[in-house]
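A quick write-up on the structure given underneath.
A protein chain is absent from this complex, but the other protein chains hold their places.
By written order: A, B and C. Residues from 1 in each chain.
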Amino acid sequence: MSKIQDAFLKIGSVDRRWIFLIIALVVIVPLLIPVGLPIRPTDTTKNVYDAIESLPTGSKVLLSIEYSPSTRPENHPMTISIMRHLFTNNHKVFITCLWPDGQFMAQDAINQVAKNEFNKVYGEDYVFLGFRPGNEAVVKGIVSNLRKLYTVDVYQEKIENIPLMNGITNFKDFDFLFSSSAGFPGTIEWVQYASDPTGVPMATGVTSIQVNEVMPYVQAGQMVGVLAGMPGAAEYEALIGQKGSATSGMDAQSVAHLVIVLFIVLGNVAYFIERNRAKKY
Amino acid sequence: MKDKQFWLANLVIIIVFLVYWMAGQPYFFVDRIVMLVAMFAMGSTLIYNVRFAKQGGEFYLRPIPGLKAVEEAVGRSTEMGRPILYVPGIQDMDQVETVAGVIVLGHVAKMTARYETSLNVPVSRSIVMKAAREACRESYMLEGRPDMFNEDMVHYLTDDQFAYAAGVNGIMVREKPAACMYMGKFYAESLILAETGNSIGAIQIAGTASQAQIPFFVTACDYTLIGEEFFAASAYLSKKPELIGGVRGQDMIKVAIIVVIILSTIIMTMYENFGIGFNVIELLTVR
Amino acid sequence: MEFSTILGAWVAVFLTLGIFSYLYKDNPFYKMAEHLFVGISAGYWTAIFFWTQIQPNLFGRLFPAKVYSEDSPTPFVYNLLNFISSSVFPEGGIDKGHDQHFIYLIPLALGVMMLLSLIPSINWFARWGIAYTVGMAAGLRAYGYLNSNVIGQIKGTTVNIFDSGLPLLSISGPSIVNNIIILVGTICGLLYFYFSKEHKGLLGKASKVGIYFLMISFGASFGFAVMGRISLLIGRFNDLIKYSSGDYHHATFWMLFAVVGFLGYAAYKDKNDGDGDAIESYDSVLEEE
Partner (left out) sequence: MIWKRQIPILIVTVVGWITILGWYIDEPTIQGFVNDDATQWFDILASFAIILGALNLIKLQVQKILYQKPGWIYSIVAVSGFVFSIVAGFFIKGVEDSVAKWGAHVTTDGTLFKWMFDYMFSPLSATMFSLLAFFVASASYRAFRIRNFEATLLLVSGIIIMVGRVPIGSVISSWFIMYLIVLSAGIYVNIWKKDMTVTFIFVAVGISIVTISGFVMGWPIDQPGIFYLPAIQEWIYYYPNVAGARSIMIGIGLGIFATSIRYVLGIERSYIGE
């Protein structure tokens, strides 16, 4: 018995670099050799899907991009899937950014989805309004008067000359808002200053770390739903039936989570043995 | 109830407002009246308690373990002859947490001046750098040790979150501080800091209101001031009556909030099940 | 593929592996990447803030294209500024859709004072800017937080707890028990933050229940945080896998070979020589567990 205990203690005091190595391996191996575990959508994800599905064709949807390259793996698949879903149902998409680097991310998604996959016409099917500095002031500006804030789009084209912008003066003219967000300013500012005061429905896709912060808003009905991190993105990919980078990451994600749980268990076993021995002496 | 001045002032304000209201409330956002009432009630509760404490009123404050540990940590660093690292968060002075972090820094600086321990404060915003320097300078002056103060004890690294984390990491690994304190607004770098601090065996005390980061601090640090405890910390440390009075005021407001939650739940239940009363949700919705 | 892209891939791989090498121990690659990061990001944010704030929002409001006209006396100022820096002040004023607002001279003055505070004798100049920041933040946040964090959450907790349409117990979707859990949990959690009374008796029990709810919430946060961090690592490895392809001349493999080779050689040399010169400032910190 004590030999087994010693073995556990040894594992318990292992150099943490072994842990690093194990984590690296369990992430990289499933990426190279995928298994394809089934993906089961959670309710919050389904709610987002249903909300977009129930919009009448040709609805005007504001898509706000608020993340930078560092959280791209989590947010970008959401943006791509939402964009695909919107264009499949022939909605009109308006894209804004609250983060300066969000503009690169948005351009990337537009190139991939709007231009290459759907051949949508700029100015008729979608508009890229771009980034404006000012954090929550930008949200407030879109709510009070969008045209004051955006006189030109990203490509320096005058807003008056863009046909899709006809009849759009402020946030109330949109039918839905989706915010793909990684922090401040982002989802919470949209809830506080835009969706709450105007009653325009919104949904969001957030990084995993933010889920807990936005949950009270979802629970209170201030948002229709939330895509939670990369698994949320994978669930959405499953719902629209188009697999992407989030789905391919799910095997690695699953295995890594299991291994971390295993670490916690092993660490605690060692801790218990240690504590019991300390009691005896 | 003895504070006549306070009640008189309140009465005057209420009367003036009523007159203004009767006069047709020009330029007023009528929709936001609930917020105004709430703000007035809460604000005057705070002021009442501050005045109460200033006039010598005394009351009990439960101990916060993390705060006692601050002084112990400074003591231990002195014994070991190693510096103290203080991180006031990664956000700017427009976040109230950062300001609270700078206030606590002022108190820590007093202790380090007293114990003659060196203090190292890397910051990630220049406005914070300026404010933190001022706070430290004043503390060293008050303790009569301006000779020990050195501008570069508070120094700027970079605005970028992870570059800052990398920089602080480097400082920890190379200078090996005996105590690390993280007080302010934190994001993802919290774990990098706390884990590295753990690996160099420093005493770690954290205080933050960033919800997502509290679990990491709770598990990796020796003590953590959670949310509101962190805001109360500056009052506890300063022992100034006007600040301690504020803590008691906040407690009163908390009780009021609990009462409001219970009441509005009862009203809502009555309204929806039996049609008695009114829809309290409408009242609480501020556009 | 363009040369700049391939060069970029190699640089990116080198920096990525440099940072990852910290997991082994503090070493020259990491230090180089770290210092480069600190330097670059200081410059990066200076440029970003200048071109997204100072130039469009400050100068754009003080010297807008809208009021530029040949007849008024302003062209002189505009032309002078244009002569000083044609990139910041293009000919004919800055066209960012703003009108002219001279009130923006105030933030300009506060900003310049902030810079002047570098001079030791007038270092208090920065205080005015700090004071503005603190005052503005206090006013805006007091209202915002009271509205969304306090009133909004009271509103969220207010539900019809005995809704006859709801089941008594349900694991998914609202139920009477779930409503009660939220109500009780929120109130007890609030009582944990009650400072001016000893936590004994009923208050002690309630605050104990409160801390249980806080802990469940922290646990959930922790779970989500693990999820997020692993996702980001997946993203990083995906990039490295991309750069290992022939299009980028197998950048990942070569760089990995170089970094691991160097660190391995240094470790080997350390072992044989018994001194830590090979890796500068060798430290045993990471082994102390």
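The criterion applied here is as follows: a residue touches a chain if its C-beta (ideal position, glycine included) is under 8 Å from a C-beta of that chain, and two chains touch if they have at least 3 such contacts.
This one's a predicted model, so the numbers in the text were calculated from it and none came from an experiment.
Counted over the whole complex, the shown chains touched by the missing one are A, B, C.
The chain omitted from view is touched by exactly one of B:67, B:102 or B:267, namely B:102.
Taking the complete complex into account, B:46 is the one of B:46, B:87, B:267 or B:280 that touches the chain left out. For the options B:59, B:115 or B:156, the residue in contact with the chain missing from this view is B:156.
By the touch criterion stated above, the residues of subunit B touching the omitted chain are 27-29, 32, 35-36, 39, 42-43, 46-47, 50, 92-94, 96-97, 99-100, 102-103, 106, 125-127, 129-131, 134-139, 152, 155-163, 165-166, 174, 188, 191-192, 194-195, 198, 209, 211, 214-216, 218-220, 226-228, 230-232, 234, 242-243, 246, 249-250, 253-254, 257. Counting over the whole complex, subunit A has residues 16, 19-20, 22-24, 27, 37-40, 42-43, 68-72, 100-101, 103-104, 107, 131, 133-137, 140-141, 144, 156, 211-213, 215-216, 219, 228-229, 231, 234, 250-251, 253-261, 263-264, 266-268, 271-272 touching the chain that is not drawn. Touch with the hidden chain on the side of subunit C covers residues 4, 7-9, 11-13, 15-16, 19-20, 22-23, 31-58, 87-88, 90, 103-104, 106-108, 110-112, 114-115, 117-118, 124, 127-143, 145-146, 148-150, 153-154, 156-157, 171-172, 178, 181-190, 192-193, 210-220, 222-227, 229-230, 232-233, 235-236, 239, 281, 289.
One rule holds for everything that comes next: only the chains that are shown with their structure count from here on.
When the partners of subunit B are compared with those of subunit C, the chains appearing in both lists are A.
Centrality by Cα centroid goes to chain C. Summarising the inter-chain layout, the chain whose CA centre lies farthest from the centre of subunit C is B. Subunit B and subunit C have Cα centroids lying 20 Å from one another. Subunit A and subunit C, compared by their mean Cα positions, are separated by 17 Å. Looking at subunit C, one finds that residues 147, 155, 217, 221, 224-225, 286, 289 touch two or more other chains.
Under the contact definition stated at the top, the residues of subunit B that touch 2 or more other chains are 162, 199, 211-212. Looking at the complex, you find that subunit B touches subunit A at residues 162, 187-188, 199, 211-212, 287.
Across the interface of their complex, subunit C is touched by residues 13, 15-17, 20, 23, 27-28, 31-32, 43, 70-74, 100, 131, 133-134, 148, 151-152, 188, 191-192, 196, 207-209, 211-212, 216-217, 219-220, 222, 228-231, 245, 249, 252-253, 256-257, 260 of subunit A. If you check the complex, the residues on subunit C that touch subunit A are 23-24, 48, 52-53, 56-57, 96-97, 144, 147-148, 152-153, 155-156, 172-173, 182, 217, 220-221, 224-228, 230-238, 241, 286-287, 289.
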